[in-house]
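One protein chain is absent from this view; the other protein chains keep their places.
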Amino acid sequence: MNFDLGPYGMYIWPSYAISAAGLIGITLWTVIGWYKAKAALAKLEQK
Amino acid sequence: MIWLFRYANPHNFMRLSNVLLPITAVATALCLGVGLYLGFTAPPDYQQGRTVLIMFIHVPAVTVAELAYGAIVVCSLLSIVWRHPLSDIAGRAAAPLGAMFTVLGMITGALWGRPMWGTFWAWDPRLTSFLLLLFLYIGYMALWNAIEDEVRAARAAAMLALVGAVNIPIIKFSVEWWSSLHQGESIVSGKLAPVFLAPLLIMMLGYALLFASLWMLRIRTVILERRARTLMQRSAA
Partner (left out) sequence: MSPFFTLLARDIKLAARSGGSAFLALSFFALVATLVPLGVGADLRLLARVGGGVLWVGAVLAALLSLDRLFQGDFEDGSLDLISLSPLPMELTALAKMLAHWLSTGAALTLLSPLLALLFNLPPAATLTLFLSLLLGTPAVSAVGAIGASLTLSLKRGGLILPLIILPLLSPAVIFGAGAVSLTLDRLASGGALGLLAAFSAGAVLLSPFAAAASVRLNLGG
């Protein structure tokens, strides 16, 4: 795999980094939200 | 049309998504993995050099951002016209996802634009329309958050989304007209060599599957939150 990105590497890496951060971030937000809701509901159903 | 309503029932949606979600999640990972691999192993483009790599994360983001708004419009239509119960939730759930893809599309677009056309931002029709799309998302989310009564908020937001939808072709047309008027930069769109087409399409599919997975999960989350709220209200009563 060729990782020499040439003169424009300084645009390519940030693009990928920001995209990864954004997508991972929103995935985490979604997944954590799901587990929180599940936990809250389980607690209520136990009562 | 009837099958849509069979899954209008939250219970049925939970069952359906229970089956679908693992599939889409795995498919997402596969597509993104394969797409990235193919992208990075492709030779540099004749015109763009290695910056073509940015295209693989820019075009999918932009496409999904527009698809997501389309999804919101469909949900809004279902909500207002047919009072489809889950569509309110679905529309609201899609918005932050779509907004994130829009932001990523704009950032990657700027970073792609700098090496390609010498500027981070150009008021060309596509970018400008895209910026306005971001505002449409923000307005939609703001309206949802501002109105306290959820039923009213749902209908108002749906209305706003539909008005926005009607307006989008007009906005696109006016922005193109404006751009030709001021002889703004026109984005060079050449033909794409086949070696790039495959990773691009796979990445687009991957992004779309990611959106679908997150969307389903968001809807499931809201369904659970509503159940919890109902339980709390019952125990308080």
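As written, the chain order gives the labels A and B, with residue 1 at the start of each chain.
The working rule: a residue touches a chain if its C-beta (ideal position, glycine included) is under 8 Å from a C-beta of that chain, and two chains touch if they have at least 3 such contacts.
Small disclaimer: the values here were computed from a predicted structure and weren't measured.
The absent chain, not drawn in this view, touches the displayed chains B throughout the complex. Touch with the chain omitted from the figure is made, among B:26, B:138 or B:193, by B:138. Which of B:156, B:198 or B:231 touches the hidden chain is settled by the complete complex: it is B:156.
Residues touching the missing chain, restricted to subunit B, are 132, 135-136, 138-139, 142-143, 146-147, 149, 151-152, 155-156, 159-160, 163-164, 166-167, 170-171, 173-175, 177-178, 181-182 (touch as defined at the top).
We adopt the following convention: only the chains that are shown with their structure count from here on.
If you average the Cα atoms of subunit A and of subunit B, the two centres end up 16 Å apart. In the complex of the two chains, the subunit B residues touching subunit A come out as 37, 40-41, 44, 49-51, 53-54, 57-58, 61, 96-97, 100, 103-104, 107-108, 111-112, 114-115, 210, 214, 217-218, 220-222, 224-225, 227-228, 231-232, 235.
The touching residues of subunit A, when paired with subunit B in their complex, are 1-9, 11-12, 14-16, 18-19, 22-23, 25-27, 30-31, 33-34, 37-38, 40-41, 44-45, 47.
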